[in-house]
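Following: one structure in structure tokens, then a few remarks.
Only one protein chain is missing; all other protein chains are in place.
Which chain is which? They are A, B and C, in the order written, and residues in each are numbered from 1.
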């Protein structure tokens, strides 16, 4: 059972109605995904007409193959280790015996139903995306937060818009292997950690700043957030529409699949906005 | 964008806080699943220590293989056809060319954020599950609804508790191949269709009444709901805890994965209850 | 390059022609397979008509998911470890870093093109299968070999017929969870190891004797053969036809898939018999 923060009740924003905004990317063969993870593929083993029941009924079904860090997804704490340890000093080697996590798996993430805040860092610098490889600074975060006119409290989820999602339809640009990808680094991660959010999200595939042509050489923000502070990370989010309507506070719902022992899960994050927004 | 029904605002139930209840079953190798669908399996292609970054960081990841009608899941309208047609008279053969649905795929389901109602049919007859093969009648539904002291309105989601979920930990009993499984039939489906819910859910694997030793010979409720009335079906839900706290009305959130062209999706349905419940 | 034993040339048996006998089981969804291994499943992501080329051509293709110890298959030496070591004292932990074997993977098995010998142990006791749980003794092996009128030399492959393959069409019987399964045990494995064959095969799913209702509690023959002596094991072979024609010596061809780092591979073993046999 997850308790909403009583002092910050985004659901009270809802009056006679609400708008629900989908923050996920469509999952389809060939979409941008990290080469570190198994390819997303959906096949249809049974089609309509393959088996027809006596009354004329028939059913089609699917076979899904995918990494769990593919499409819009959330990282469980056990996704990353540092010097052999997971969050809270859990021994990574011991936790993974049997081929699934006995500790810090994605099923331990309480479904998120709480206050969300959008930090539109890209908007500080114009209308387009931040440049590839740009590291979002604590000063950027301060200024973005100031513009929202609100604060970040413990248990909130914060979504960081770099504008990089505008590259989604061009897979190679989105992956940014040569250009790098904008995002926070270690300093930004520590800025957030002080504010004790439950989760952070971004509109990029690896969440954090990737230097040009370096790949995922180092992932310091993952270390700070997942390993040191137990803060979940949501990647590959669709944040353009949320920014376009000027949303800064909303109810955020993220319900990872109930995959026992998994290191992550594809998700369909939803922002619930007051009826007069969106 | 999904608009909540203005006349029935479950979110207004929420005062200074809320309780979030998980209505999904844990997904694990060997859990009960229909033999018609690909086996759920999670593997860990990369474990901690396989690749270690220069700073001592390492990551583990997963490979997920599954049917989309496995674990707690939602049926897209295109899952079932009748005499060659999907909902709205869409030609099933044409819709499935290319091996995924070009119409009525699961990505067309608007994420559900709305009012949920629990009909505890099992409670009419005692504390245990309804018997295998029992067909829930319209009279049962009338009486269950009467006990809630509320009504079902257009756009609501209704969850039908048969108590069969008490068999979850015994896979063979839960599948009910020889015993049959309780649920609604054609008459019950028509009772619901008149009330125009957006979705119906149940605590069984196939949603509807299965006669003993007949398998999935006929699925009339699927036809009535998916093909004739465009009402989504959610299966394999965990409803015992919801019933135990006496919940009858709540906010229901169901966010199917964004699987373009799929016939269904595993989901993690959440009931949001007023702070003094659950 | 594998060199046939010059002193034993089964290919010289071949005169103006040869008969090729398939020693594999058909791979189909639902066939008997060990619950320890991923389910075999073949899906058709693309069907004829999904994409049609300008000239009227179209193609269908498949998606294969399977364990590698499923259907008729061969075990690589790295499949089994004992007290942390693989064959030759290789450290199992080190060999599996990265999620595939860097040593003793199936790609290290030289394709087998050599002399095969059939030991028809079942025929010692009648026409049906040996009983479930029966452990084939060295005396059985001596007598079976005597009946063939030949010897087993270094580099040969020996196929052991228990008759259990007659249960193939009844999956539960074939798996033998309650009945046990006949096969050699530690003593039989040592009997073979002295004769230095390159591979041993059998018509059962786990090759060795399984006591009733014990599952795969212990697998001593795997230890003796794979770990101590570097002898490959072929399981789930179809040997009934070979026995029916009275074949005792033949050329055996087993070409594992070229799966780098795998612990095993499905195979299609072929017996090539002289033209007047079979």
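To be clear about the criterion, a contact is a pair of C-beta atoms (placed from the backbone, for glycine too) under 8 Å apart; a residue touches a chain by one contact, two chains touch by 3 or more.
Bear in mind that the values here come from a model prediction, so they are computed numbers and not experimental data.
**Q** List the displayed chains that the omitted chain touches in the full complex.
**A** Within the full complex, the chain not displayed touches A, B, C.
**Q** Identify the residue among A:32, A:45, A:116 or A:220 that touches the chain left out of the display.
**A** A:45
**Q** Of the residues in chain A, which ones touch the absent chain?
**A** Those residues of chain A that touch the unshown chain are 38-39, 41, 43-47, 49-51, 65, 97-99.
**Q** Need a quick check: the contact residues on chain C for the chain that isn't drawn.
**A** Listed in rising order, the touching residues are 1-6, 9, 11-12, 14, 16-22, 24-28, 36-38, 42-49, 53-69, 71-72, 78-84, 86, 92-93, 95-96, 99-101, 107, 110-111, 113, 217-220, 222-223, 253, 255-264, 266-270, 272, 275, 278.
**Q** Contacts of chain B with the missing chain: which residues?
**A** Where chain B meets the chain not shown: residues 41, 43-45, 47, 63, 65.
Assume only the chains that are shown with their structure count from here on.
**Q** Measure off the straight-line distance from the CA centroid of chain B to the CA centroid of chain C, and report it in whole Å.
**A** Roughly 44 Å separates the two chain centres.
**Q** Hunt down the residues of chain B that sit against at least two other chains at once, touch-wise.
**A** 38, 43-47, 49, 65, 99
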